[in-house]
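The complex appears here without one of its protein chains, the remainder shown in place.
Our next item is subunit A:
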Amino acid sequence: MVDFAQDPQPFREQISAFIAENCPKELRDMPASERSVCWGGKRWVFSSPAQKSWLEAASSAGLTAARWPVAYGGAGLTRAQEKIFREEMARLKAPSPLESFGLWMLGPALLAFGTEEQKLHFLPQITRGEIRWCQGYSEPGAGSDLASVQTRAEDKGDHWLVNGSKIWTSYADHADWIFALVRTDREAPKHRGISFMLIDMESEGVSTKPIKLISGYSPFCETFFENVKVPKSYGENIPAQVGEVNRGWDVAKHLLTHERTMIGGGGSGSAGGILGGRSLGAFLGSLEEGVLDEPVIRSQAMELEVDTLAMGMTLERYKDMAKAGGVGNASAMLKYYGTELNKRRYELLMSVTGSEGVEWDGPHGTVAAEWLRTKANSIEGGTTEVMLDIISKRVLELPTK
């Protein structure tokens, strides 16, 4: 095991040597579009031996969760070191060794609200890619009004009895465990009767059903709980819920704010896709001659480019503000603006690719599916309308009545 804090070499050299030595060359030589993402989990099938060995090497050095403490499976890097790590990863074209909802969502929730024993128990399983988590928030009757979740967990002494259903659970059909918002007090005001519960998907009574989307993809599922017995505890001081019973809303809210800032960066479907790392301008410049001579398309492209550049500067400014003390509810603006901009971007990409763009698998690859996917950007993680509500009520302090 590498201990970056103890090694006398300058950090950039160490980390760069580590990546060069441990990330197989075949992974680094592969174009980003052809690499498959490693999600981990009990049932994960590695796309190559190289993907497996990179995950093992990176996780044993704590680099799948570089900023988490070493005791929880992280590398304990400082913010500055993490930045260098990312820069070196990019420079050496090394793919991320592991992506997961455990790293993005549950981990931060446990770090902020979990007991010491919960952290020691669950976090290393996440960083090693052993357990794949999914998020059980929305329900058929609780979308934007998330706090009205009806899936209930009844107190049965040594266990909770869970009944209900969740919707839009990303990759639930591949997940090992789920962190879910469940109602543990039906009498309390709706925000005060919710718990943030950790449930094994192999428990009897849990079932999933993929939802096919307009894009043809099925990244989401419906997840059903029928008389599922969830033990109250997974070991000493390892309760099934994160935070206190009935105070799960605090945990959920914390995570949602976190998620918004992430989505503001572009929205799912914007990162890779048709642009393949190129700027919009570079992509437009590469198109069939004459497409941009059409004045309406040209003017839409110019407006989009102006707004895209200004949004990039805004993300940069907000990142600095976040480091300097936080942006709070203003993060709703990033989510609102970033996702609406991404939808506009894909409308334009469909316009400029014309009749080729509407093919499922034409000369522009999956642009049609990506375009359809962006329509969810302004729904998932809090709709555009909810973001505008947050800005008007919490930032502008407009009255509620």
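The rule is short, and it goes like this: a contact is a pair of C-beta atoms (placed from the backbone, for glycine too) under 8 Å apart; a residue touches a chain by one contact, two chains touch by 3 or more; residues count from 1.
Keep in mind that, in the parts below, contacts and distances are computed from a predicted model.
S.K.: I want to check something: the complex is missing a chain, and I'd like its UniProt protein name from "ABC transporter permease", "Aspartyl/glutamyl-tRNA(Asn/Gln) amidotransferase subunit C", "Acyl-CoA dehydrogenase" or "Spore germination protein KB".
M.R.: So the chain that does not appear here would be "Acyl-CoA dehydrogenase", according to UniProt.
S.K.: For the chain left off this view, which of A:Pro31, A:Gly290 or A:Pro399 is in contact with it?
M.R.: A:Pro399
S.K.: Which of A:Ala188, A:Val306 or A:Val358 touches the chain that is not shown?
M.R.: The missing chain is touched by A:Val306.
S.K.: List the residues of subunit A that touch the chain left out of this view.
M.R.: Its contact residues with the unshown chain are 279-282, 284-285, 292, 298-299, 301-303, 305-307, 309-311, 313-314, 316-317, 320-321, 324, 330, 333, 336-337, 385, 387-389, 391-393, 395-401.
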